[in-house]
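Take a look at the structure set out below.
Every protein chain of the complex appears in place save one, which is left out.
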Amino acid sequence: MLRRTFLGLLGAAGASAALVKPTQAGNKHFGPHPDTHGVLFDATRCIGCRQCELACNEVNELPAPDKPFDDLTVLDTERRTDEKTFTVVNKYQTAKGPVFRKTQCNHCLEPACASACFVRAFKKQPNGAVTYDASVCVGCRYCMVACPFSIPAYEYDEPLTPRVRKCTMCYPRLMEGKLPGCVEKCPKEALTFGLRTDLIQIARERISRYPEKYVDHIYGEHEMGGTSWMYLSGVPFSEIGMREDLGTASAPELTAGPLAAVPMVVGLWPVLLGGIYAVSKRNAKVANDERVKAVKSALTKAGEEAEKKLHEELGKAEQASQRRIEVEVKKAVEEALAPKEEDAGTNEEES
Amino acid sequence: MEFYTLQDYYTFTKGTIYLIMGGILVAATLYWRFLMGGNKKDD
Amino acid sequence: MSVETAAAPKKSLFTPFNLIATVILIAGLVVTVMRFTGGLGAVTNLDQNNPWGIWIGFDLMCGVALAAGGYTTSAACYLFGLKKYHAGVRPAILTAFLGYALVVFALGYDVGRPWRLPYPIFVQQGTTSLLFEVGLCVMLYLTVLFIEFTPALFEWLGMKKIRNIVVKMTLALTILGVVLSTLHQSSLGALFTIAPSKLHPLWYSQYLPVFFFVSSICAGMSMVIFEGTLSHKPMHHLMDKEYLDNHDGLILGFGKAASLVLFGYFAIKLIGLAYDNNWHYLTTGFGAWYLVEMLGFVALPSFLYAVGVRDRNLTVIRWAAGLTVLGIIVNRFNISMVAFNYQLPAAQRYFPSWGEITISLFVVTIGVLVFRFISTRMPIFYEHPDYKGEH
Partner (left out) sequence: MANGKRILRLTAIVIALVGVLGFQLEAMGMFEGASEDAGRPDVIMIDTIAKLESLEQPAAVFRHDLHTKALKDQGMSCESCHKKDEKGNLTLTFDRLQDGDWTDLSASGLKDMYHNGCISCHVKSEEKGFKTGPKAGECRSCHQERPEAADRVPAGMDNMLHYAHWNSTVIPADKGKDTNCGACHKKAGEEDSWRFSEAAKTTPLKDVFHSQCVTCHESLIEKKADRSGPVQCAGCHGEKETAERAVEMAKNLKAMGGTVPRLPRKQPDAVLMAPEVKPGDADGKPAGMAPVAFDHKLHEAKTDSCLTCHKDGVNAKLDASYEALHDVNDPATCVGCHVKEQEKPQCAGCHAARPTAKALSKDSCATCHNVDVGEKSGMMAMMATAPLTPATMSKEEKQAEAAKVIAAHPETQAMVAEKDIPEFVTIGALADQYRPSKMPHRKIVMALYKGMQGDKLAAAFHATPEAVCAGCHHNAPATLTPPKCASCHGKPFETEGKPGLKAAYHGQCMDCHKQMKLEKPASTNCVACHEKKTN
């Protein structure tokens, strides 16, 4: 009987956890900070000169790469950002000829890295940049797991002080009123820097002015809740190595459900488990009482001898093991035409 | 308090909730003792 | 942590087990030196696309799931009133405590700056992170498990008074343990809810936390059975009559429970499949592997358990327990490695290096040695004569 209760309640536990639906913050909306800046990358303008990579390398004082930045054969293999490279340009062969695409941190409006970080090392700054603070980073790399664009990189070769490295949108330069390094260096204005709201207008304008030149989509306007770095392209984005299946839910929205369930467990589990404990204890007590009663009635029917023995044992029970009583009681009961009792625990634990 | 990202908002609300959760655990223990500590005979 | 010191007192008996353990320990120490001088890059196959390997997938994910025996057993005994499982509680608590201690120990290898592990709790709290939730719960639960374990220690040391105080806290500790376990077991699954684009749709679900919690119950109970089987032979001389008398009952009871929970787990996985309308993936390669996991490692052990319980056949139950444990490992591997980054070309996928495997074996070996050290000295499989029958 008790075992069944146990299993049933385990099932109930699973079900109530499932009931907690993913919730957003009610109907509240948190638009980006009005000062959110961003960059619009226009793949139809990019010529693949790698000047942005060079600028990034200089501005961030990164180590020199194996091959110099004017060596364009590097473009023949697809690369990703790493701990020494915050931005890379890749070349894609498409129906419209080679198309180049720059990759770097997209500076999400609701950054997955920031949502994932358990020490708040990442922060979405009011000016749009997503920055990283190495002074608190533990190095768990959950940000790398979380990032839908696979941008953060880790210093795997640092034994004791590894950092996560990624584009900062040149946050220090922005604070000085300068442009991001790559934007400043681009010879073609393939990168347009500005307020994010303006950039969306600009992108829409370009698409409507040259409808045959552009795919009618601003990548990053809504992807993963929107990004500060957005993209225009003349070929489908999937052809230039960008995932079109990311959806529009931001990282905090994705984890809102499980996070919302946490306090419910804390609030209700003690009540539920305490209740189970009380019920099982009560059942045990009732069973015990019944048995004692049965024993009593059996014993009154039985002779003096048995009654005496029982009293003796009940007296002992106050100080010593219940189990022993049980055995003794059983013995006594058997002697006295036993009733059909199942085993039941006895209460000895004080809360 | 003004929030510009859902992330900041959640950081704030979850922070509060974690504190409340700690409080709940302590309160639950005390309340249990209060509830169970009455007339033992009636248990 | 007591684990470092535990490696030392090995018996000079040249048993095969001791020889292998010695080799693993030496290899582990070598890799340890490499890890903390050359960085993760020197010993692991981790890269920018694959930030988590077996140190997370096995040591953390599986370690935590398999240590779930602690809370399931103590809940069954102290909360659900199944007193006859009492003898099983102490081994389970010890296993769980060691399991969690080793998880933290292994994390020391995996994270970049292990001495900062307390940072999320004491320096800057990233409350929106599920990893924060996991970290907080693991820390608290480790403490709870330690306190739950201390009676054995105090009995061994003969410290009666403090032992009795701790015993009085059992109910509160057990409830707290279950609360914390529910939270971090499920949050381990919820870690991946942030990356729907990286985890294969067959394994990704908004229900991941529920899946992880329910499967941890199966894992915990199966692990108690499995481990009881393993320690039965070498530890037999230490086990008292009560332990031995109740052991078969415990196996039957847990077998029955595990069978039912596995059934429920299978059911909710099926619902998850329907919820996201992922049927069409079943015909792909990943789908076949998913079916292997679901049929071979969930449905089959559930059925085997049922058969074993009906026939009171302990051998079958033990096999089912082994299969379930393996199934949990398969599931955690799938989620953290096999189905993770499924979109990447094969050349960029992760496979563990020898260094990583060595450290994982190293950690497991330490666990076994410490368990042996403690269980041969403290009243784990038997009741301390002073407290006989007082449980």
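In order of appearance the chains are A, B and C, and numbering begins at 1 in each one.
Basically, contacts are C-beta pairs under 8 Å (C-beta built on N, C-alpha and C of every residue); 3 or more make two chains touch, one makes a residue touch a chain.
All values derive from a computational prediction rather than experimental measurement.
Tell me which residue among C:17, C:36, C:263 or C:289 touches the hidden chain in the full complex.
If we include the chain that is not displayed, C:289 is the one touching it.
Just name the one of A:60, A:150 or A:192 that touches the chain not displayed here.
That would be A:192, which touches the missing chain.
Go through chain A and note every residue touching the omitted chain.
45, 47-50, 72, 179, 186-189, 192-194, 198, 201-202, 205-206, 209-210
What we mean here is this: only the chains that are shown with their structure count from here on.
Between chain B and chain C, what is the gap in Å from one C-alpha centre to the other?
The separation of the two C-alpha centroids amounts to 28 Å.
So, what's the distance in Å between the C-alpha centres of chain C and chain A?
Between these chains, centre-to-centre, one finds 21 Å.
Taking each residue of chain B in turn, which ones touch at least two of the other chains?
Answer for chain B, listing residues that touch two or more other chains: 7, 10-11, 14, 17, 25, 32.
Mind pulling the chain C residues that touch 2 or more other chains?
Residues 125-126, 128, 172, 179.
What residues of chain A sit close enough to touch chain C in their complex?
Listed in rising order, the residues of chain A that touch chain C are 2-3, 5-7, 9-11, 13-14, 17-18, 22, 80-83, 112, 114-121, 136-142, 144-146, 148, 150, 153-163, 243, 245-247, 251-252, 254-255, 257-259, 261-262, 265-266, 269-270, 273-274, 276-277, 280-281, 283-284, 320-324, 343, 345-346, 348-351.
For the complex, which residues does chain C have touching chain B?
Counting only chain C, the residues touching chain B are 125-128, 136, 172, 176, 179.
Which residues of chain B touch chain A in their complex?
For chain B paired with chain A, touching residues are 3-11, 13-14, 17, 20-21, 24-25, 28, 32-33, 36, 43.
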